[in-house]
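Sending over a structure as structure tokens; questions will come in a sec.
One protein chain is absent from this view; the other protein chains keep their places.
Right after this comes subunit A.
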Amino acid sequence: MTLARMEFPSKLIENAVGELARLPGIGRKTALRLALHLLKAEMDTTASLAEALAKMRFEITYCRTCHSISDAEECDICANKLRDHSLVCVVSDVRDVIAIENTGQYKGVYHVLGGVISPIEGVGPSDLHIDSLVSRTGTEDSEIREVILAISPTMEGDTTAFYLSRRLRDLPNVHISTIARGIPMGGELEYADEITLGRSIVDRLRQAR
């Protein structure tokens, strides 16, 4: 018997399972396990879960400057005077902001595109937050001096980076850079794929004397 045709003892459970199973990475089996877990737990657990989810969905906003997820009109990073506002790191989505923040190595600000250019899927430059990046970088009083393109090196990512370079290259006094590509830390050379290894030989770093 397949689970899709599974008879549930309760219509209420069936509804809950149906809704949960619409989430990415969750099948009907997992959805049923989650539903039964909530049923066994205190009522408060479900109430606070539902409230947290609803609050997140209804109250969260996007930062007007960098389009990252924010609780206010301007996100904490953009509002932070201690960060270096001359440095903008361009990423495709919020997960990349979280990843780079977790490195603790970056003190500049961000710009979240909301995806990458993919002509085949119908995602063009106008569907992303590109115009706002150009205007934010290009205004007279802009303090931005460097734009770091930190976009995944997939084919769509590369196209996006090429496109951004074209749009930004005429701006005076703005330097454009991309994140380095190469061998991961703790990685064995012989297991690195040929393209990455070849690239890291070409883009080798000179040792400090």
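Definition applied: contacts are C-beta pairs under 8 Å (C-beta built on N, C-alpha and C of every residue); 3 or more make two chains touch, one makes a residue touch a chain; residues count from 1.
Everything that follows uses one rule, which is that contacts and distances are computed from a predicted model.
This figure omits one chain of the complex; the name its UniProt record holds, of "Fe-S cluster assembly protein SufD", "DNA replication and repair protein RecF", "Cation:proton antiporter" or "Branched-chain amino acid ABC transporter permease", is "DNA replication and repair protein RecF". Within the set A:103, A:126, A:173 or A:207, the residue that contacts the chain not displayed is A:126. One of A:14, A:84 or A:158 touches the chain omitted from the figure, and that residue is A:158. Taking the complete complex into account, residues 117-120, 122, 124-126, 155, 158-160, 162-163, 165-167, 194-195 of subunit A touch the chain not shown.
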